[in-house]
Structure formats: C-alpha cells, structure tokens
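My structure is below; once you've seen it, I'll send some questions.
Apart from one protein chain that is not included, each protein chain of the complex appears where it belongs.
Order of writing sets the chain letters: A, B, C, D and E. Residues in each chain are counted from 1.
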Amino acid sequence: MKKIEAIIRLTRYESVKKALEEQDITFFSYWDVRGVGTAREGHLYRGTVYDTSIIERRLISIIVRDENLEKTVQALMSAARTGEIGDGRIFVSEVEESYRIRTGESGPETLYTK
Amino acid sequence: MKKIEAIIRLTRYESVKKALEEQDITFFSYWDVRGVGTAREGHLYRGTVYDTSIIERRLISIIVRDENLEKTVQALMSAARTGEIGDGRIFVSEVEESYRIRTGESGPETLYTK
Amino acid sequence: MKKIEAIIRLTRYESVKKALEEQDITFFSYWDVRGVGTAREGHLYRGTVYDTSIIERRLISIIVRDENLEKTVQALMSAARTGEIGDGRIFVSEVEESYRIRTGESGPETLYTK
Amino acid sequence: MDANSALDILWVLLAGILVFFMQAGFALVEAGFTRAKNVGNIIMKNFMDFSLGSLTFWIIGYSIMYGGEGAFFGAFDFFYNEPGDYHNLFFQTVFAATAATIVSGAMAERTKFSTYLIFSVVITVVIYPISGHWVWGGGWLSTLDTPFHDFAGSTVVHSVGGWAALAGAWTIGPRIGKYNGTANAIPGHNMVLGALGVFILWMGWFGFNPGSQLAISGDNANAVASIFITTNLAAAAGAIVTMFVTWFRYGKPDLSMTLNGGLAGLVGITAGCDIVTPAGATIIGIIAGFVVVFSIEFFDKKLKVDDPVGAISVHGVCGAIGTLLVGLFATDGGLFYGGGFALLGSQALGVVSIGAWAFGLGLILFRVLKATMGLRVSEQEEREGLDIHEHGQSSYN
Amino acid sequence: MDANSALDILWVLLAGILVFFMQAGFALVEAGFTRAKNVGNIIMKNFMDFSLGSLTFWIIGYSIMYGGEGAFFGAFDFFYNEPGDYHNLFFQTVFAATAATIVSGAMAERTKFSTYLIFSVVITVVIYPISGHWVWGGGWLSTLDTPFHDFAGSTVVHSVGGWAALAGAWTIGPRIGKYNGTANAIPGHNMVLGALGVFILWMGWFGFNPGSQLAISGDNANAVASIFITTNLAAAAGAIVTMFVTWFRYGKPDLSMTLNGGLAGLVGITAGCDIVTPAGATIIGIIAGFVVVFSIEFFDKKLKVDDPVGAISVHGVCGAIGTLLVGLFATDGGLFYGGGFALLGSQALGVVSIGAWAFGLGLILFRVLKATMGLRVSEQEEREGLDIHEHGQSSYN
Partner (left out) sequence: MDANSALDILWVLLAGILVFFMQAGFALVEAGFTRAKNVGNIIMKNFMDFSLGSLTFWIIGYSIMYGGEGAFFGAFDFFYNEPGDYHNLFFQTVFAATAATIVSGAMAERTKFSTYLIFSVVITVVIYPISGHWVWGGGWLSTLDTPFHDFAGSTVVHSVGGWAALAGAWTIGPRIGKYNGTANAIPGHNMVLGALGVFILWMGWFGFNPGSQLAISGDNANAVASIFITTNLAAAAGAIVTMFVTWFRYGKPDLSMTLNGGLAGLVGITAGCDIVTPAGATIIGIIAGFVVVFSIEFFDKKLKVDDPVGAISVHGVCGAIGTLLVGLFATDGGLFYGGGFALLGSQALGVVSIGAWAFGLGLILFRVLKATMGLRVSEQEEREGLDIHEHGQSSYN
C-alpha cells in the first residue's frame, strides 16, 4: 500500500475532489497547512508589506493499494495544476499495514472502494 | 520504529486517549482533519442539503518502538470503535530515525515512556 | 528522499524558519497540532485546573534529498531547542517518490532549491 | 423653544442613533452569512457606504428628496445648511444609507470594490431620494386621492434596496460553485455574527419605525408606543413562523432562515406599523415569515439568482407584501376594516411604480457599470478571496 | 398630553429598548461560555425565547401579572389592547423575556430544543407573571404592612430565573464529561463574545434599573440619575472584588469569573437601587462579587450541578442576597439606618416565598417534561454537538 500526500492550492480542492471521484478514489483525508516555497504573496497591513512566502494550502492524504497509485497520482496532478508557481507537490511513501477500525479487518482490502 | 496514524471520530478521542494511557502510551500528537469516505452526514443550510461526505475527524500520530506496535493498535482499535460506518482507519508505516530535540538523543530509546 | 517531521514549540517557529533558510532549506509545509507528552501546562477555568498535558505545537514537514538530511536535522535541532521539557521530536522516514505538480517532473530533482 | 419641541428633536435624534447602529447590524449579518475569505471586504463596503452616503446625502441627496414639492423631484440645492432642521437631516441620512447596504448583501463575495463605491453613491443620491420624494417629499404618490401609505419605508427604503439588489445580483451572476445543475449550499462562516447582527437590527427598528413619527410630544407619545408594540409583535411572529416552516419543510429548524424571518416581519410591518392593531401586526408578521421562506427558495432554486443573505426576499419581497397588506389591515381605510379597495389600489400602485423605478434604474446602472469598469472580480480573486486581492490581507489571522 | 407625560413615556420606551438589547447580551455570554459545537442552538434558543415571550406575554402574560388586584393572580384577559398603556406593555414584555433566558444558560449544551420552547413559554406566561404579580401587580407581597421591596427585580426577575435554572440544571444532570469523581473544566469557546455580552448587559441595566422608575418627569429625574450611580457602582465593585478574590484564590485573575462578578453586582443592586446610597450600593456590589465566586464553586464542586454560565449563582443567589441586603442598607427602613427588622423580615419572606414558587414549579415542570417528551438530547447528539443534530449545520464554517 502507498500513502500519497498532495499539497495543493486551496482553490484547486474542488476540482481535485471531482477528479479523484472519477477514478473511484472516494476515501481520503485532508487538512489545511501553510506552505513555504518559491511562490510569493504580497500582504499588506497598515502600510507594511509582510509574510510574502507563506501560503495557505490543503494537504490531501490518500492511502491506496499499489495498483491504484498511478491513476491517483495522475488524477491529482492534472486536476491540481494551474501552471503558475506554487502548484505544490505530491509525495509517495510506503505503508505497511492498514486497519479498518469498524470491522477490525486489516490489509489492502480495507482500502477497497465499496 | 513505527508510525501509527489513526483517523478517528472526534467524539471517540477521550476514550482513545484513556485507552492509550492504560497501555503507557503517553506520547503522541493529534490534529483535526476532514475525512471523505462512505459515511454520510446530512447538513442543511437555508433549505439546501449539502456536504454529505465530509466529516470532522481527528488524526492521531504516534511513533512507537516496534515492540509496542501491537498493543497500541489494539488499544486504538477497541477504543475508537462504535460499529457504525465512519469509524475510520489506522495506518502503520516505518520510521527510520527519531530525535529528542531537548537532549539531542536519537534512536528508539527516545520513545521510552519512562 | 527523506521526510522529516519535526514537532516543535509554537514559539520556536521563527528561529527554526530562519535556521532552515540559512541551510538553503526554503521549501516546507507546516500546521498546528496538539502534543501529548511529559510537558505540563497548568490551565485554569472558573477555578478548575485542567488540560495539563495538551500543548499547542507546530508540525513542520520537510521532504529533502538524502544528502541534505543531516544538515536539516541539525538545523532543526539547534534552533528548536530550549532545554526545557517539551521541546519536541524529529522523526525521519523514507519517501519513495516526489512530483512537482506545476511541471509534472518527478524524482529528487523536484526538491532542488535552485 | 418649548419643551415639546425639544422633546421631539430629542426623539428624532435618538431614533437616528438607533438607525445608525443598524449599519453595524447589516454588516454583521452580511459578514456572518458569507465566507471568511471575504469578510474584510464586506466590512469595508458597509463602512464606506455609510461614510459616502453621509457625505453625499448632505451634499445633494437630502435636497433631491425633501427640497421642494415637485411631483417627481425635490430640488437641486447643494450642501444642505438649515440649522433648525439638522435633526431631520440626521434622521434622513441614516435612513438613506440603508438602501445601498441592502444591495451590498445580495451581491456579496464577487463584486469589485471600486465599482461598488460608485453604485453605492448612485443609489444613495439618485435612486433612493427620487422615489423617496414621491412618497415622503410631497411627490405624486403622496398627493393621490387616497395617498399611498408607507409610514416608515417598507417600500421607500427596503423594497427599493431589495429590487436594486435583484437587478445587481441578476446582472453580476452567481458565485462560482453556487450552481452546477442544482443549487449548492455555501454556508455562512459565522452564525453568531449573523445573530448579533439581527439583534442589533431588531433594536435599530425601534428607531426606524417609531422614529418615523418624527415627534413624541402630545398624542404622538401614544402613537409611538403603539408602533413599538406592532413592530415587536410582527418581528416575533415572523421569526416564530419561519422557524416552524423550515422545521416542517426541511425537518429541522434552520437558524439562518429563522434570523431572516425576524427581519422579514420587521420589514413587513414597516409600512403599516402606525395604522394596524397589535393583532393586525401579528398577522402581517406571520405572513412575512411564511413568504420569506418560499421567496428565498424561489429566487435561489428557481430563478437561480444568488443572494447570499436573502436580501431580495427579506427587503424586496417582504417590503412589497407588507406595503400591500396595509391596504387590508389599516384600521383607517383597510379593506378588512370596511375601507374598501381605494387604499389597496394606492398601495399596489406605489409598490409597482417604485418597484419598477428601483429595478429599472438599478438594471441600467449595473449594466452600464458592467460594460464599462466591470462589476465582478476575476475568477482567481473570487476563489482566493476578496480580502487578499482587494485589500491585501486576510481578516482573520 | 403634557410634556411631562410624553417625557415619561419616552423614558419608558427607551429603557425598554435597552432591556431588549440585553437579549443579545445574554445570548453572547451564553454562547461565549460554552463550546463551539452548540453555539447555533444557543443563539436559536435566545432568539426564540424573546420571540415566543413577546407574543405570549402580549396574549396572556401581561394580564396575569398586571390585569387585576388579586392577592395571587391578576386577570385572564387575552390579547392585551389598551392603547394608552402600550409603553408599559413594551417595558414589561422585554422584562418577561429575561427570566426564560436565564434558564437557557444553566441548561445549555444538552437540552432538547423542542422541549426548551415549551418550558420557555411556561416560564414566561405562568411562573414569572404570577410571582411578579405578588410584588408589582398589587399582590400579597405588596400589601404587607411593611411591603416587600424589590424595585427592579433582583428577586422578581433574576431569582425567579435563577431558581428555575437550578431546578432545570439539577433535573437534566451535568454535561457528559463534566464530572468523573471531581469536577472538570469545560472551557467556553470564545471569551470575547462573553465579554461583549457583559458590556451589553451592563448597558442594558441602565434601562432595567432606572427604567423601573417608570417616569422621569419632575422629581423622578433625580431619582433616576441616582439609580444610574448606584447601579454602576455596584457593578464596578462586583467586578473588582471578584477579580481579586479569584486572584488570591486561584493565583490568577480569572476572566470569565470576573465577568460574572460584574453581573453579580448588577443583579445584587437591582432590588435596592432606588433606596440605597452610592456607598451602600458599593458595599452591596462588594458582597455580591464575593459571594458569586464561592457560590459558583459550591454549585459546581459540592452540589455538582452543572451550570456552564454561572446563571444560578449570578441570578439566583446574588438576586436573593441583593434583595435581603435591602433590609440592611435601605435608607428608608433598613436595619443599618435605624429602620429595625421589619423590612428585613419582609425581604426574607419575599425571597423565600418567591424562591419556593419558582424552584417548586420549575421542578414540577422539568420533571413532567422529562417524563413525557424528554428533556435531554441523546448522548451522540450531545457529543457531536446540538448544532449538527438539532439544526443540521455547524455555526462556524
């Protein structure tokens, strides 16, 4: 099993969600993070410019069976892209075990989509 | 060392915390996430139903020594379970190194619970 | 590639950020978490003491090329340390793949800091 | 000056303060019912429409509305300066700022700030004072055989704002993500702010309606007290009815709609608050509380006009209904009190003619602005929030 | 009508507006002192108890309280309709809605919304007006040889609310997680809301107490001004004393308790605000500010009655204490001013009899509701929040 962590623009979330659904990826978790990177945003408060590199982003965490890795990454990539600096990253790492709390089952089958 | 990430119902957090304490697991971090899955919640705003699959959840992240993996997963699993759809998942992955910032020590001993 | 997750005091964030910049680590994400550990904070509400072990912390997540692991951990460690109980932890794990959404590139080069 | 005159001036000024504070109420309702990323922009618009309105209504608006007895128009005297009448100037100024504020709500979360400033001024010094003159300034609606009766402005203030809001919301189009096939919910970010806003508005209405008596000495005192009762009962009835209607219709009592329901009752009673009985006021409130739910649904789901705060239904529709109901419930001239159809006819004439004026001029105004300087922010600005793009910072940090 | 009469009516109406706005204050205090997941429910309850209260007090409550001179009961006339007296109806209506609101605070975060609506009405049209009649409507406590003195309602309004709240909070039981062996803290989610609420309440009290003079012409003017001073000093003294008591007792000055302290001073002075000196008022405030801390602790830690906002202590206990202290500090009849024990005796009689009435009827009411339609939401609903379950949405998005 693989864990995919995508750090995307807040504003691309709706498209990404739809793209994932189209690939039958209907399970994931997300939360809001702040990203430090090359993208810059000019903020202004009482005449002082500030905070130019901290951008609000959303981190989407999806654990998938190995065979679904490719299509998920592709879906994420195309739906999250704007082509402007600051589109974000996708990181993939290995997950050893997965449990479904409700049933106690474990293994890749717990990631089945229905 | 293993990293255990449990995505649980917000409302099970207190029980989970107690169950972990009983297993001497007194170190962890958590934050609130939103989960997309099969569970559905009917929201209503000004007569429009919406947002049926996004549920507030808590992600608990615990790094444990290998020998504590089993009991931690068990504690989490039983304390977080309600049996209803939407109980959440537990994912386990490998952690290569751990440092205690205060002392600079590294290795599994930094995870000792005294 | 390695993923470094550092759980630090909120109040050390500014120093940590500066230390990372000095090491040319200018890409990372962070979010606020609550940490349960040995540190204790005495809160008081309407005469009742409470919540003594839950502390607001910041989780910094950095994915680096293997050769940058050491210097990043060192920078984090020294900038986040106060020497008091509750300084937090750093965990390191393996990342298999990294994509830059904007360009679609993958591999460790996406982590280049120019 | 004798004590009675001073008393009257005091009352007008105090009522004006209450109406002034309604600006804060409108700002909070609008802020609470929309998303956090736009809240600074909303505050700024509300703050500016009162500021610009105060200045421009003094410069020219008051004169257009009250400066002469023409059928359609007052006069064109700049920089009003009549020391013995400043209490009225104050009271009318705080009234005038209301109409523009209503429009702001319906067009929230997507309107360009610079364009907003311009149409806010046009509404305050052109659209509102001219139709206002027809009714309150001695114009044609006030000289009908059976004069049009709109005591405190169900139509003159609220409907004018509401119909201009309809023109605006329709012209600018819905927020991104609001409609894809069906109507989606875009929940407001803070119901406490919304509720505090409604409490403030409700309080302000005790200046808005009873203050429109413009005096409290002599027999005015009892008239004013009576208006307190009718105003309060209509609001209460509106809130209660809306709550039960949403409860039956959606399965749960809806908070933000119920808040709208209280406002619907208040808007509805505004025209007739001086001339109906407490029981009549309660019935008007009930009707308004009922209508507002279906009206919001109708605009939202049928017409697909995106109005985040329900301003069109609360102010436009309930203002019109409340004005018409005066023709039925007025103890002096109402159909149910044996007055025949004359008053009802005048009410209908007023509602339609002022509605056409406000909607028509609003439509022209917004179309022209759309074609020239642009009405709407860019898609990116709308997605990322007006606070960042229009003002360079977020409001919550 | 002469200028003096109009002036009196104006004053009663203005005071009524201030008391109306206290509804917003109560809503904010209650919302701020509880958790975010229930805040919409809290707002809805406060909004509804004023709306239902306004309607039902007009329909029947006012008549029960003021409609006749019986020892225990006024009259049973429906739909009050006495044009020359509408200012009093308004003032009494906004008063009446206060008692139910107090109960809402003590039972927050676990009460079923539908049940709440019912007992809110019962409190407003049965419990409050009957005991109110005893004191203000010509009933038996006002015809004692030394009449019971409760000028603006320390007992008639606040204690009635407080004791009914005690009956309710006791019957419904504590929130989940509040007690497991010892008392746990369940911190309120927003102290700014709480503080704004207290500022609004403090302001509203300048209508509540001086407005209860019901006139301002002639010598009433100085009497009213004096009540402003006693009210303000007692509030200030209460806040200061509570702050220092919490500071010494807990090591740090506690914000939410200090806010309660200001309210405690206000509730305490309400009974005697017209009849004590500024110094007397200050001492009453000091006592109230002291008592409220220990009372909150006592109910919370000893009796284990879970009252999230401290309503029982602030309104019930400090209302009772303040009423009794009139027997000591009244310049006319108080023990410390040579008046002997007669007044103190009447005060005690009033406090006890009204306390028994409110607590007794409250207990019956809540027990019956518990046995029939149920008083409390399900465990799941309580854990996940009343906003989602009772109203289908969260208040912060």
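Keep this in mind: a residue touches a chain if its C-beta (ideal position, glycine included) is under 8 Å from a C-beta of that chain, and two chains touch if they have at least 3 such contacts.
Just so we're clear, the structure is a prediction, and the values are computed from it rather than from any experiment.
**Q** Name every displayed chain that the left-out chain is in contact with.
**A** A, C, D, E
**Q** Using the touch definition up top, pick the residue from E:105, E:188, E:334 or E:385 that touches the left-out chain.
**A** From the options E:105, E:188, E:334 or E:385, the contact with the absent chain belongs to E:188.
**Q** Looking at E:254, E:274, E:300 or E:387, which residue reaches the missing chain?
**A** Of the candidates E:254, E:274, E:300 or E:387, E:254 is in touch with the missing chain.
**Q** Just one of D:33, D:58 or D:128 touches the chain that is missing; which is it?
**A** D:58
**Q** Please pick, from E:118, E:229, E:335 or E:348, the residue that touches the omitted chain in the full complex.
**A** For the chain that is not drawn, the touching residue is E:229.
**Q** Give the residue, chosen from C:41, C:96 or C:109, that touches the chain omitted from the document.
**A** C:41
**Q** Name every residue on chain C in touch with the hidden partner chain.
**A** Considering the whole complex, chain C reaches the absent chain at 10-11, 14, 41-45.
**Q** Tell me where the left-out chain touches chain D, residue by residue.
**A** Touch with the absent chain occurs at residues 1, 3, 5-7, 9-10, 13-14, 16-17, 20-21, 23-24, 27-28, 31, 39-40, 43-44, 47-48, 50-52, 54-55, 58, 79-81, 83-84, 86-87, 89-90, 93, 113, 190, 193, 390-397.
**Q** What residue numbers in chain A mark contact with the hidden partner chain?
**A** Chain A touches the chain not shown through residues 43-51.
Assume only the chains that are shown with their structure count from here on.
**Q** State the smallest step count from chain B to chain E, taking one step as a move to a touching chain.
**A** When the steps are counted carefully, the minimum from chain B to chain E is 1.
**Q** By CA centroid distance, what chain is farthest from chain A?
**A** E
**Q** Can you work out the whole-Å distance between the CA centroids of chain A and chain C?
**A** A distance of 19 Å separates the two centres.
**Q** Tell me, which residues of chain B touch at least two other chains?
**A** Only 31, 43-45, 93-94 qualify.
**Q** Quick one: which residues in chain D touch 2 or more of the other chains?
**A** 187-188, 250-252, 254
**Q** Could you please write down every pair of chains that are in touch?
**A** A-B, A-C, A-D, B-C, B-D, B-E, C-E, D-E
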